[in-house]
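First the structure, which I've put down as structure tokens, then a few questions once you've had a look.
Complex shown without one protein chain; remaining protein chains in place.
Chain lettering (A and B) follows the sequence in which the chains are written, and residue indices restart at 1 in each chain.
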Amino acid sequence: MPRGNALAQGAGSPITMLSRGERVRSLASEWGIVLVIVALGALFGLTAPRFLLTENIVTIFKQISVVAIMAIGMFVVILVGGIDLSVGSSALLSAVVTMFLLNHGYLPTSLAILAGIAAACAIGLVNGFLVESAGISPIIVTLGTMIAVRGLAQTILWIDNAWLWVRDPAFTFIAQKNILYIPALVIFTVLLYIVFAVVLRQTSFGRFLYAIGGNARATALCGVPVVRLKTIAYVLSGFTAGIGGLVLAARLSAVSPGVGNNIQFDVILAVVLGGASLTGGSGRLEKSMLGALIAGMILNYLTIKGIPGPYQTAVNGLLILAAVVIDRVSRGKAE
Amino acid sequence: MSDRRSSEIVGWLLKEFGLVIMAILLIIVFTVLNHDFLTFDNLISILEQNAALAIVAVGVTFTIIAGQFDLSPGSVVALSGVVLAVVLRGSQNMAVALGASLAVALACGLFNGVLLSYVGINSVIVTLAAMIWARGLALGITGGDSLPFVNPFIAFMNHRSVLGLSPIVIIVVVSYVIGWFMLNHTRLGRYTYALGGDVEATKQAGVNTDLSKLLLFLLSGFFVWLATAVTTARMSAGAPNAVYGLEFDAIVAVIIGGSSMTGGEGTIRKTIVGVIFLSILNNGLSTMGMRDSAFYLYKGVVILVALLFEVISRQALRVGPVTAPARRSARGAS
Partner (left out) sequence: MRNVLEMRGISKRFPGVLALDHADLSVRSGEIHSLIGQNGAGKSTMMKILSGMYAADAGTVTLEGKELSFRHPREALQKGIVTVYQELSLLPNLTVAENMFLGREPGSRLTVDDRAIRRRSKEIFEQLGIEDIDVDERISDLPLAQRQLVEIAKALSHDLKVLVLDEPTAPLTNEDTEHLFQILNRVRGTGASIIFITHRLREVLAFCDRGTILRNGRTVTTVDVAAVTENQLIEAMIGQEADAFYQASSHRGAISSVPALEVRNLTVGTRVLDVSFQLYPGEIIGVTGLLGAGQNELLRCLFGVLPRSGGSVYRDGREILIHSPREAIDNGICLLTENRKEEGLIIDMSVKENITLPSLSSFRRGRFLPLLNNRRERDSAVDFIRKVGITLRTPGSRMRTLSGGNQQKTIVARWLLSNLDVLLFIEPTRGIDVGAKAEIYRMLSALAAEGKAIMVVSTDHNEILGVSDRILVMYKGRLSRILSRSEAGEEQLLSEIQGWHKHAQG
């Protein structure tokens, strides 16, 4: 780096591309998470041979798909410096609304799905409005909607005094069928990621979101409608939460009052493990999927090893801390 | 100018009395629905039912004034309650059990405090993680079941022995006296306000800000322990699912009471008003015999209205001067 003589060079200095060595190095630090996945896979495979069976790997991918889908919206909210604890409840709401409309025959499948997702988006809009326009802290707002929206969804659920069963063929297809030996669910998840990754990296909308997370005030002074975009971020979180809720319902074949309870922590964990900074402004969406994969692998391994579910939750909490501490320490060294 | 003054007066009225007015409205509604609502016995019951909330809110007042969030109290109450039950079943000694649960509560406070002050991680993340792992541990230790126990302690705590007040109520009162004294007359209290005002400036003044933050979370741990004692005594069990959502109630109580969400401002008196409001709401809704789901729905809506009230009154007060002098960046040039 020509730091010391920066001024001496002045205008017209050559503007170069990075050398190959530097590119390899930055690639390694960007995608070190892949190495982590490979290492964990090897370790788990050695200590629990069942772990690497094709069947188990497919199970892992199907298991993480819901969290991975919901992580898309969470990533966007975290990118702009917020957080959304209400996604589990929004997921339940979307599933309840859709299944209620379907089972009573009020709407055809496609419209019922849209209605469910719209309901979840509406929750995102409420969150966005309360955080950005009313100025209440996102933690308080989304903790509040987390509790209230679960209450709302369960109230709808109680209208029929029963669980809602999922029988619609569209849902069984997405949950159970394969396309070219690959589960439809996994393909669907990857497609969603591709669409959102392109939006975030290749449109001005995406660029603005990164800028807002980096420095909202400076971005506003560049004429970007910051409040509106941040509100949209919460709506997107509701959107993917809604999709996640429908997929979850499809996988469980039923909607019970407990659907999506505490899933927000798994979702946040996926995003944090994916290396997104919780202060906003940095991170790659694709890595959230890998973060979900790491969490899924660890939990799957713990299950194989017979560790009870509650302890797995505890591990989740500690993993969040570990990821943040490691990030903090490595950053501290870098500066 | 007159516009500004009238909006200031409205803002001030809303801010000082808005919540009191809403509380009175609630009381009227609940009294109409339930004629026994406004009796001494029922009011004491309300206080007993919401004792854990009231106690935890004292600690949360400190952390919020200091500009921090603590999302862990509910889960830590569950964890230290489970530990209390396990140790009691093993040792049959209540003092040892209470000691063990105090150790757990303080250890959690210490762990959170070190991470957020010395390692420098955002308090939201640290305590959010604690909310998850502490609940997970509590559930894991018991396998998900409650651990009931029998001990004279339970009868002692719940018996209204002093002037018709139970030790539970007295612990609540003592918590507020301790909180008031700490906040207004000790170094830690003064530094709590200072931290919420500007961490860098506080550091420049020579205050050990990291240690102060750590002590704050230890203090919060102490109140969590008191809440644990009260909760286990009321349930006669260590329950891993106990006080779900307590942290939310406590934070909301402090904020709708009128303390600033961004730190630097707040008093114990405001917290008391907030806690009373929320306690009336909890009790009133639950005696109306509705399902949990509807309970949460109504509660959420009422809280939201109260929060908006608080925000609107704040903004009404802020009309007028259009600029504040450019504030220094909160982090300085690290």
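In this text, a contact is a pair of C-beta atoms (placed from the backbone, for glycine too) under 8 Å apart; a residue touches a chain by one contact, two chains touch by 3 or more.
If you're wondering where the values come from, they're calculated on a predicted model, not measured in any experiment.
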Response to the item:
Missing-chain contact among A:F129, A:W158, A:F188 or A:Y210 belongs to A:Y210
Worksheet, complete the sentence: Of B:I27, B:A201 or B:V301, the residue that touches the missing chain is B:A201
Fill in: Option from A:P49, A:P108 or A:P225 whose C-beta touches the chain left out
A:P225
Fill in: Touch with the omitted chain, as defined above, among B:F62, B:F153, B:Y176 or B:Y193
B:Y193
Worksheet item: Residues on subunit B that touch the omitted chain in the whole complex?
Response: 185-187, 189-190, 193-194, 196-198, 200-208, 264-265, 320-323, 325-326, 328-329, 332-333
Worksheet item: Which residues does subunit A use to touch the chain missing from this display?
Response: 1-4, 6-7, 9-13, 15-18, 198, 202-205, 207-208, 210-211, 214-215, 217-225, 281-282, 335
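The rule we apply is simple: only the chains that are shown with their structure count from here on.
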Worksheet item: Contact residues on subunit A for subunit B in the complex?
Response: 83, 130, 134-137, 139-140, 143-145, 147-155, 157-158, 257, 262, 265, 268, 272, 278-279, 308-318, 320-321, 324-325, 328
Item to complete: Give every residue of subunit B touching subunit A within the complex, in rising order.
Response: 69, 71, 115, 119-122, 124-126, 128-140, 143-144, 240, 245, 247-248, 251-252, 255, 261-262, 291-301, 303-304, 307-308, 311, 315
